[in-house]
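Each remark here refers to the structure printed beneath this line.
As you look at this complex, bear in mind that one protein chain is not there, while each of the others sits in place.
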Amino acid sequence: MDFGLSEQQEMLKKTARDFFIKELPRTLVKELAQDPKGYPPELWKKMADLGWTGLVLPEEYGGSGATFLDLTILLEEMGRACLPGPFLSTVVLGALTIMDVGSEEQKKSILPKVAEGELVLTLAMAEPHAIYRGDFFEVEAKHVGHHYTITGTKLFVPDAHVADYIIVAAKTKGGITLFLVDAKSQGVHCKLLPAMAGERQCEVRFDGVKLTKADMLGAVNRGQDYLERIMHRAAVAKCAEMLGGAEQVMEMSVQYAKDRVAFGRPIGSYQAIQHHCANMLNDLDGCRCMTRRAAWMVSEGLPCAMEVSLAKAWVGQACHRMTCLGHEIHGAIAFQHDHDMHLYFKQAVVGEAAFGSSGHHGEVVAKELGL
Amino acid sequence: MDFGLSEQQEMLKKTARDFFIKELPRTLVKELAQDPKGYPPELWKKMADLGWTGLVLPEEYGGSGATFLDLTILLEEMGRACLPGPFLSTVVLGALTIMDVGSEEQKKSILPKVAEGELVLTLAMAEPHAIYRGDFFEVEAKHVGHHYTITGTKLFVPDAHVADYIIVAAKTKGGITLFLVDAKSQGVHCKLLPAMAGERQCEVRFDGVKLTKADMLGAVNRGQDYLERIMHRAAVAKCAEMLGGAEQVMEMSVQYAKDRVAFGRPIGSYQAIQHHCANMLNDLDGCRCMTRRAAWMVSEGLPCAMEVSLAKAWVGQACHRMTCLGHEIHGAIAFQHDHDMHLYFKQAVVGEAAFGSSGHHGEVVAKELGL
Amino acid sequence: MDFGFTPEQEAWRQEIRDFLKDNPPEKFPTQTGEDSWGHGAFSYEFVRLLGSKGWLSLTWPRQYGGRERPWIDLLILFEELAYARVPWAAGAICWSMSNTVLDLASEELKQEFLPGIGSGETMLWLAMSEPDAGSDLLAMRTTAIEQDDCFLVNGQKVWSALAHLSHYGFLFARTETDPKVPKWASISLFLLDKSLPGVTISPMTSMLGDIFHSEVFMDNVRIPKRYLLGEKNQGVIHLTKTLEFDRFWARFPKPRFCQKILHDLVQYAKETRRDGALLSQDPRARHLMVESAVEIETCRQVFWNVGWKIDKGLPLTYEASAAKVFADDMGLRFFDRGMQILGPYAYLDEADKWDRLRANMRRWYLWTAGDSLAGGTSEIARNTMATAGLGLPRK
Partner (left out) sequence: MDFGFTPEQEAWRQEIRDFLKDNPPEKFPTQTGEDSWGHGAFSYEFVRLLGSKGWLSLTWPRQYGGRERPWIDLLILFEELAYARVPWAAGAICWSMSNTVLDLASEELKQEFLPGIGSGETMLWLAMSEPDAGSDLLAMRTTAIEQDDCFLVNGQKVWSALAHLSHYGFLFARTETDPKVPKWASISLFLLDKSLPGVTISPMTSMLGDIFHSEVFMDNVRIPKRYLLGEKNQGVIHLTKTLEFDRFWARFPKPRFCQKILHDLVQYAKETRRDGALLSQDPRARHLMVESAVEIETCRQVFWNVGWKIDKGLPLTYEASAAKVFADDMGLRFFDRGMQILGPYAYLDEADKWDRLRANMRRWYLWTAGDSLAGGTSEIARNTMATAGLGLPRK
């Protein structure tokens, strides 16, 4: 039992924090929210140079061979910095999926480029009428001769507008199968969806996109199993981002409570504000324990459906409470565009809905409990 | 629109409050909780003499012809005083049901005695496997020749151990039918169930109890409709009791916050305690508005399924919150048997479950919303 | 007790509904914001139409163009407008300020201002908060120094709602600068003409990315003396009253506004399939809608209770603060639930009948982050409930 970070993890955390303080002021975050691309490629390059896009990949594919747990420590700092862009999509949804189920050829052709920051990946799962349950997918990969033809619409595909490859979960005869689709293929149409924070989600229409068996990712009809593992990693990665954001909200709010004076005293000396801060602190500690434990279990390859869902359900709700209290403490000033607090309020609601809402993960918990 | 009490209602409220202050000290309430009967017949007689058991009955049956709304004002004071005993059972479940659907003969033979305080009535509905849905009742009234024979077990029948008549909702061929059963009939077996507060609920076993058609209450197979109206009245009556209790909790807690000193100041001067009190105040105001509006609608004979369920759902949850805060404010002292606070904490949890929990009424709200 | 409405009141409600049917609010151009009461939409055209109906001066004395209708009728009007989500943001606040004009202004000022307010030509904004005087309003620093025939005003206000679209500020400023004079006896109330030299309105971009509030800078602004409202140095009483009214009136429409959205969500849930089932049959979505229904309607009744007290002329102590807390807590929970019900589909971009619901829900959700701060923080409001309402000691 060890709730502490290793020396390397501490160092990674510190490096990341310093890097983002220097390279990603919040003013830039707000500008990027208006940018069609949504992230600065130069920053992406620097992150790749720091070894982050390949952090969790084996050395043979140009990575650093760090653990998933290490990766979540980096994601915490990304969440704290409100980093926009396709990092989670590329590394967690994309590269780790290829690592998990891809062929040696696929790994060799894709992963080194990810490590070098030259590729952006993502994954398409949700649809207009199905979000969590593959058995209601309508996007289909029809087997015709030596080809597969994918048709249908996927929703909420993160960062598809800048992706080089999209992993698509499609119905096949007998189950769900994953395919690795070149985003420049004929018949792939991408439309940006409205955003709350700086996130970028797309509607991706597949209009008879032609693929071969070599584009299949993993075995045929095994997609539902793969998706479950992907969702575990993605949900925990999102928790880590949200945890980082929550830490920042806690610190900002406490600092403001110390600085702001009303009726001749710092507002942080009033019991109401103190108790808001205390409630935030408990929510935050809960987020940290649950996220890191779930990350450790994923990292160790242990069965973790229950722990991941408990974590995502807690973090989703706790971050909502925390960011509401953050606004409450900051008062009207945080309502201004110039302020940073609202970035986290927005991130929290987007995060709650991403990779399984509290409601969805609650149902997983129910099943795991035996209900 | 008028949220105020009429002069007569104010007077009734004041009379009732004064009466209970004099006649029902809380020490007696606690003693009665240990008493097998659970209430003092002398007090019952005095209440009848004040005209309360007949308050809501027409003058032709010896009553005062007051409205159901007036009755709820009286019930508020009963809740405030933690009055134990079969008042709600007798008047709301019993007499008002007979008024609603009974034959002239039944009214004449029962109601004047209720008004005089000579009869105790109740109603048996819930069963081991069915609580809200009559279509799953197992208690059955079999029609054999000129007789009906009732067999089966009813649960949570309030005050059945002291009742003279029990209205029983039983399956008949084609629906549910109500019967008025003399509690001394052969085959009626009554067992007291464990209690939280001073309430008395029974398991009542009907072991081939023989009835005639004259014992039927209202028309055959119409019981489900009747039960719906009965539940409306009962739920609102329970809300009124809980509202009265909540008012008392509010007053006690504010008084204690003014009197109790910690760290050299009354605890009521601390913001945390002030905000607890403020939160209680909003819950209380919500209870009052919702209960009285629902009572008015029942009283006026307006369609009120939605309003009754909204009220019961709010009151059930709000009284839980209020009594928890009441304990929080009183601190450890309220944990003692000698203190009165816990009577209301107990009443609140019993009340929440009575005549439809918040969950049940939530489902009614869902249906009324069109869900 | 009587929780019903008279036939006349029901007819009035119907008249408003008919008016709104004939004049669909969504057809009016807006100068700021989109769809919805209290969430930033404002349309001159619509408000002037209300004015031309005489509905902006419904309760005023006839001599000022009013109809002397009871407060209950005004509450019914507010409910119906809220349910229809008309573009009249800050309408209730403007209305409550005009009431103070009726109470305090000289006959001359009344004649000058009321016709314009009543017709919807003149808009008022509230110039009260300052950067270092939020909850602690008495800390305000803007000064108004008597000089010749005017007051010389210097200072800065923030969070002036719709000041960029309005004409006159309802300005609180310090008219007594001697530190020995207690603060409560040093503040006065003025009507500030936006077009006076030295007034700069600087719109503030909100976290939603658009403009609702402004900063107002006053640099040697000369307000003629006759624009003083009420007595000099007696502004704190009006400040308190304005705040209390603001708390009640600005939020009275909220529960009904939320109810409309809830009804839309119900309809949406009944028509939307997800993962093989109707959303209306999803246990969590049902639960979220039911909890909302209970809270919203309770909130509505609490507001009606206060409205009835106002109509009866009963004194208020804690009620406006309590209603504010109730409404803001309710709203925060409701719009969070709304986002949960929509889930990821809140971000869909589909030209279907639910597109406005989705877009608005995202917007409303963000608005709620500021709700509990508007009109004084909920913390201060709870203090007021405990002390003024329940008699708990301040120290």
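Note that the chains are named A, B and C in the order they appear, and that numbering of residues resets to 1 at the start of each chain.
By our rule, a contact is a pair of C-beta atoms (placed from the backbone, for glycine too) under 8 Å apart; a residue touches a chain by one contact, two chains touch by 3 or more.
In this text the structure is predicted, and so the values were computed from the model without any measurement.
Asks: Among A:L50, A:L192, A:V220 or A:V254, which one touches the chain that has been omitted from the display?
Replies: Considering the complete complex, A:V254 is the one touching the chain left out.
Asks: Check the options A:K13, A:K30, A:H232 or A:R292 and report the residue that touches the missing chain.
Replies: A:R292
Asks: Using the touch definition up top, pick the residue from A:F206, A:W314 or A:F355 that touches the left-out chain.
Replies: With A:F206, A:W314 or A:F355 as choices, the missing chain is touched by A:W314.
Asks: Touching the hidden chain in the complete assembly: which of A:L69, A:V101, A:V120 or A:V249 does that?
Replies: Going through A:L69, A:V101, A:V120 or A:V249 one by one, A:L69 is the residue touching the chain not shown.
Asks: In the whole complex, what residues of subunit A lie against the chain that is missing from view?
Replies: The missing chain touches subunit A at positions 1-6, 9, 69, 254, 257-258, 265-266, 268-269, 271, 273-275, 277-279, 281-282, 285-286, 288-290, 292-293, 296-297, 300, 310, 313-314, 317, 362-363, 365-366, 369-371.
Asks: Provide the residue numbers of subunit C that touch the chain removed from this figure.
Replies: With respect to the unshown chain, the touching residues of subunit C are 283-284, 286-287.
Asks: Pick out the residues on subunit B that sit against the missing chain.
Replies: Residues of subunit B in contact with the hidden chain: 126, 129-133, 135-136, 155-156, 191-196, 201, 203, 261-263, 270, 272-273, 320, 323-324, 327-328, 331-332, 334-339, 342, 345-346, 349, 352-354, 357-359, 362.
Keep this in mind: only the chains that are shown with their structure count from here on.
Asks: Whose C-alpha centre lies nearest the centre of all protein C-alpha atoms?
Replies: Given all protein C-alpha atoms shown, the central chain works out to be C.
Asks: What's the distance between the Cα centroids of subunit B and subunit C, rounded to whole Å?
Replies: Centre separation, subunit B to subunit C: 41 Å.
Asks: In subunit A, what residues contact two or more other chains?
Replies: In subunit A, 270, 272 touch at least two other chains.
Asks: Going by the contact rule already set, what residues in subunit C reach two or more other chains?
Replies: In subunit C, 379, 382 touch at least two other chains.
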